[in-house]
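Apart from one protein chain that is not included, each protein chain of the complex appears where it belongs.
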């Protein structure tokens, strides 16, 4: 493990400190927590708060999306480990303006349970709390009898849509309806070239040979659905887009938002080449994205790979929400 | 070499195509070139154009900084290879509004010569062209009898300052004076954990052992000044900041802008930890940056490492230029 | 019967076992999870130890609650709320007056089931808690019961937690939370033996 860190145990507090001090205009840290709240308090007045969070290692997610028009607060857990309820609760309390707080949770048992406990705590304080559990990763088969699908990069579209709506004065119930309406239309799938190394673990989550890739890997190095030899970008696009098409039933009469997301160590060069192939493949289906973003937004420390998110904009308003201006570090 | 690309020969045209099609609201590509010009043509009217460029592989530099308030156009060469004069000339012509065009060149023989030839071409068309050659990398000793220092991440501060001034109506001569005034106050130095692999070359520019780092490496894997065993982030900060202090003579009565820049494969986690240590070390000198940015802005494909840029804001206006709003993909 | 004192000793021994097996637990969590279970538990048990340091004269309920809060606020992930809830439920039950081990453990297990929505056979810590509780109720908890319970998770297909993403590929691996729960009950046996 070769990393620019000090003691692996201190990575999270040190990184949160570095981030908050580098960007005081966006973030402030709640004392004795790794919860980060919008500095621009005025922008939250009279509005429903949006709180997200999860394990660290996905930077710039989540704190990079805290700011006017997007998240009110982000809570950072240990690396790849859900934050604890007391910290989530502190964030909820800090952003509540009497209009309630909406939680964006990714579908991992840990996150779901910790956020639920925080919700219980907040409700004891008479703060209205609602939440959505994002499960956009179609690599895992959904089933009522399992944990279900994972929440991955598509979560950022959820943040963006809810943040815009909240900034425009949507109520807690409206946000809840919006989140539930949007949820099934966001799908993501990834391909990995190498795994992440959690600092305290010291070795990669899995090993791939020099010429091997794995489809469907999660953002914590969760195993995917197939390993094979590396292929040209065009073929990777065909595989990932094929899965998304099966799931979303892409249709040229619809409008789509697309996120090409680097997993951490993948240079923009590769992301842009992939985007080129993707746009060609979509054009063959008669589709030109109405909204697109390319970059390393939902990372998995230094994992190499790309995830592809497609968001079917079945309601025209959702595109406006995506285009709504924000003031954040990373959007 | 494991990369998400097709034929290595096609990387640059494919990536430029992917970028421009993903972000049509910011960029348009000049036909038969890899030159990208601001889509928002109206924002250029009556103003001096700012053109930058260089070899590809530094994404989001340069095209990510094209937009209102920053660059007018960016020209992408082959990977780590200066663009050719005809393409630079095409960009100059496309952005000229009769007020002249200012070129931001990084100090590499190739870039200097190709931009000079483009300037000659433009002058034959009676377009006024002036330029600055950025040489912020203090890892290389400066000398009249050599090529001198390299231009690296500090170039982004040059882009930002000039772009803001141009947007506010500065003349070509004023931009020239501003560029010359700013130039000596921007210094950068880097540490690398691994080298970049140019797609057409297929192997890394240099090899470092699993526990080795190198100080002073350039953005094209140019060798640095010392190799040693990996150290805690704190110690890396001490080394890099020490060199910058020697060069800039840091002084608590001055204001500084800081850029902590990831080289491509370095996760934000490490960049934030490094920032934490940096801010501590600066605080010990009584310095709190007036402006700070942390992220992978001037990369070297998938090189791992961090560069640190400090910009001594000897003129208070420069801070306003840094804070001036821009509409770009990546700033 | 649990007392404040033997509960403190119990957690102390549990903490030692976690510390000793931290790398092993994370290794177990690597092929079918995210490789952090050892670190999560170690962080939590260090916090438990610190929190209990000045609780020598506390009552059983306070001890349980102290343990619960330390786990809830320090472990994170899935195991934090689950172990935390277990001790919180024991705190509640003890407050209601009981010090009886089977009653306390039954309350804890019910809390885990409610919090995580998993049941026996889902390849989680519940597959250790369930047979252990039965043995405690029958008055015949032995190391063999614990070991068998832990071992029983190996052939199971995970239905909850991160391992469930693997589906059938989770077969053949011990569940890390089951192993850490095994340490919890081994520590309990040692305390009971004294």
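Every chain is named by a letter (A, B and C) in the order it is written, and numbering of its residues begins at 1.
Keep in mind that, in the parts below, a residue touches a chain if its C-beta (ideal position, glycine included) is under 8 Å from a C-beta of that chain, and two chains touch if they have at least 3 such contacts.
Values in this document were obtained by computation on a predicted structure and should not be read as measured data.
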| item | value |
| --- | --- |
| Displayed partners of the chain not shown (whole complex) | B |
| Absent-chain contact - pick from B:73, B:198, B:303 or B:326 | B:198 |
| Residue of B:6, B:72 or B:114 touching the missing chain in the full complex | B:114 |
| Among B:103, B:140, B:213 or B:326, residue touching the chain not depicted | B:140 |
| Touch list for chain B against the chain that is not drawn | 55, 77-87, 108-110, 113-114, 116-117, 140-141, 145-147, 150, 198, 200-201, 205-206, 218, 220-223 |
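The rule is short, and it goes like this: only the chains that are shown with their structure count from here on.
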| item | value |
| --- | --- |
| Separation of mean Cα positions, chain B and chain A [Å, integer] | 29 |
| Separation of chain A from chain C, taking each centre as the mean of its C-alpha atoms, in whole Å | 31 |
| Per-residue multi-chain contacts in chain A, two or more chains | 79 |
